[in-house]
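Down below is the structure, laid out as structure tokens.
Note that this complex is displayed minus one protein chain, with the remaining chains in position.
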Amino acid sequence: MELKQRITEMAGLMSISGHENYDRAALLDQLADIFDEVTTDPMGSHICIRRCGRQGAPKILIDAHFDEIGMMVTEILDGGFLRVINIGGIDTRILQAGEVIIYGEKPIYGIIGSTPPHLQKPGDAKKLKPINELLIDTGYDKDELEKLVRLGTPVGFVPAYTELLGGKLAGKGFDNKACGAAAVDALSRLDRAEMAGDVYLLLASQEEVGLRGGETGAAGIDPDYALVVDVTHGSAPDTKKDEAFPLGEGITISLSAATDLRLTRRTVELAREKGIKFTRVVEAANTGTDANVTQLVCCGIPTVVASLPLRSMHTYQEVLSPDDAEELGKLISAFVCDTKIAEDFAR
Amino acid sequence: MLELLKKIVKAPAISGREGAVADVISALMEPICDEVYRDKLGNLIAVKHGSAPEGERKKIMFAAHMDEIGFFVTFIEDNGYIRLAPIGGINFVAAAYTNVIFANGVKGVLVPETGTKADALTFDKFYVDIGAKDKKEAERRVKIGDYFVIEPSVTRLCGKRVAGRPLDDRVGCAIMVETARRVPTPRDDVYYVFTAQEEVGCRGAKTAAFAIAPDVAIAYDVTGTGDTIGAKPMAVKVGGGAAIKLKDSSVICSTELVAALETAAREEKIAYQIEILPYGGTDTSSMQMAGSGCMAGCLSVPTRYIHSGVEMIDLGDVEACVALTAAYLVRA
Partner (left out) sequence: MKENQLNGIELLRALCLEFGPTGCEHNVAAMIEAQLGDICEIRRDRMDNVLAHLPGSGPRIMISAHMDEVGMMITSIDDQGYLRFTNVGGIDSRVLCGRRVQVGTAEHRIPGVIGAKAIHLQSADERTQTTPVDRLYIDIGASSREEAEKYVDIGDFATFDSDFVRFGQDDRLMRCKAIDDRLGCAVMIETLRALVARGGERPYDLWCSFSVREEIGKSGAKVAAYAIKPTYAIVLESTAIADLPDVPANARVGEVGKGGALSIADRSTIYDPAMLEFAMSCAREADIPCQLKRYISGGNDAGHIHKTGDGVRCLAISAPTRYLHSGSCVAAVADYEHIREMVLAMLKNWDKMN
């Protein structure tokens, strides 16, 4: 299967924080024949193990959070309208007139309503409505809707994907399932004998609401060392240099006081050796990823962070370049196969 | 239930100083549990072993926090006024001009500095006047590091409504005591954990849950409501039944557990409502995240005016929480 297809397939799953199990069957299909074991822990993280076949080999953790931002129904109103609250940090600018899916007894299509111009007061258009004041129009009668939807029903963006120039992809859920797909794709191509240890791909839950599943997942696995993969900002006309990176020019590796210095140095060296396209980025005290918690579980897990540039993060038209995802896949392969890291960091 | 609640409410116990209320609850739990002990952070843990054969029993952890918000003494001024530091989320509008009581029984009044405007009511503008004429007299009664609380009270209002403090979260403690009485022979191992230090960041529940490593954890706590004048829209109301939490700022409850609780409530015809709290946090998150994680949820008592001296609940909701827990234990 092509990486591009893997990305849109995985990103298209419904995996709003706290509901990472919703599309479990479809996820298992996507992971079939690649892993020896896929389990789901009590926090909803999926742990996918691919063994190297040697006894006593180190445990290598690849953390790619699997959850995505979304919404949750808080009220069902007359006329078939819904009120919602955000799950994770949604960009509220994109919501009005957007399309959503309400994941009730059956999936229901809905539109986030907007106030027509002639009913707005002067100045209203300048203000963003907070998410809990928006209405979702379902087109159902309230009675009928109540049979299908209840308080707490998750609401997500429509999984529709568009290919842009240069093969770039636009759509929802790339944060961070594009990285998960890159990891799956890379691991699917690896010869087990080449792997320096047993690989635990942690498709972690609840990252978007506070790095939760990454912590409990890593504690359950207690790996020897870890690579956290997540998205970073892709550069656009309104981003600053040093905090966003051009699409198509590869991935980033974090230099940070909050990750392991030696492991980071070796990973950078490895990326150079393998001719992987990457930039180093300074994230001095905080990488903003699961690595913040991964490295502090149990007796400490040496951790390094690599990121995939993504434009318009936390919208339903996130944009990435599959070429960058390829580079991320190469780094993941190199990382799990590197015997030098295994020697230095195996307990 | 009201008598039980009154008994548990009376003991002043701020976060980190839960001993007094732990003594009261310990005496209530000892006759009905197999084991009652305290841990290093001051959690009180009462264990009731299940009737199912060893190896077939789940570990179920229930948690309600014993601690309440309050104050430490940090400084005594020359004129005998006492400076303080808040512990937990104090609402200083509610705290102004109230009677306070120290752990040793000394009483005083909590007041803002004269001339402080209502919008400038922060902790450093407050002091306690115990009526001492100078520093020397004050130091005979109170010392730095002592703690005090706004005086506890429970008042019966219309119907089943009750107001007072600290109902947050002594009402949760009362629910657990009553549950233990009502389910004398559970199938699974039940750990009733009366937790410490919730009000400062759900700390006690974290270490207790790590030690117990439960399969399932349920917290009992108060929650905000949408039924007061000026309240933000929220479906939860006082008198609407036990609130099954779906989320707050700190947790998304395990969907399986939520479903199991709803099923139990429907089958037993117990009044319940769904709680989606846009703010706040409870011991639920600490338990869900302890160690490698567990399935966690929360039953809340809808409460108006939380963290004031007039927190208001409906005893019907409290009873619904007990009934629902008992129903869940049968089905777990």
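Labels A and B are assigned to the chains in the order they are written; within every chain, residues are numbered from 1.
Criterion: a residue touches a chain if its C-beta (ideal position, glycine included) is under 8 Å from a C-beta of that chain, and two chains touch if they have at least 3 such contacts.
Since the model is a prediction, treat every value here as computed from it, not as a measurement.
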{"item": "Omitted chain - touching chains that are shown", "value": "A, B"}
{"item": "Residue, one of A:101, A:190 or A:298, that touches the chain absent here", "value": "A:298"}
{"item": "Residue of B:20, B:47 or B:211 in touch with the missing chain, whole complex considered", "value": "B:211"}
{"item": "Residue among A:1, A:77, A:160 or A:257 touching the omitted chain", "value": "A:257"}
{"item": "In subunit B, positions touching the absent partner", "value": "15-17, 39-41, 43, 72, 74-75, 77, 83, 85-87, 124, 144-145, 197, 200, 203-204, 206-208, 210-211"}
{"item": "Residues of subunit A in contact with the chain not shown", "value": "242, 255-261, 280, 282, 284-286, 292, 295-302, 347"}
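The working rule: only the chains that are shown with their structure count from here on.
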{"item": "Whole-Å separation of chain centres (CA-atom averages), subunit A against subunit B", "value": "36"}
{"item": "Of subunit A, residues touching subunit B in the complex", "value": "17-19, 21, 41-45, 72, 74-75, 83, 85, 87, 132, 150-152, 206, 209-210, 212-213, 215-217, 219-220"}
{"item": "Touching residues on subunit B, where the partner in the complex is subunit A", "value": "232-235, 246-247, 250, 252-255, 258, 274, 276, 278, 285, 288-289, 291-295"}
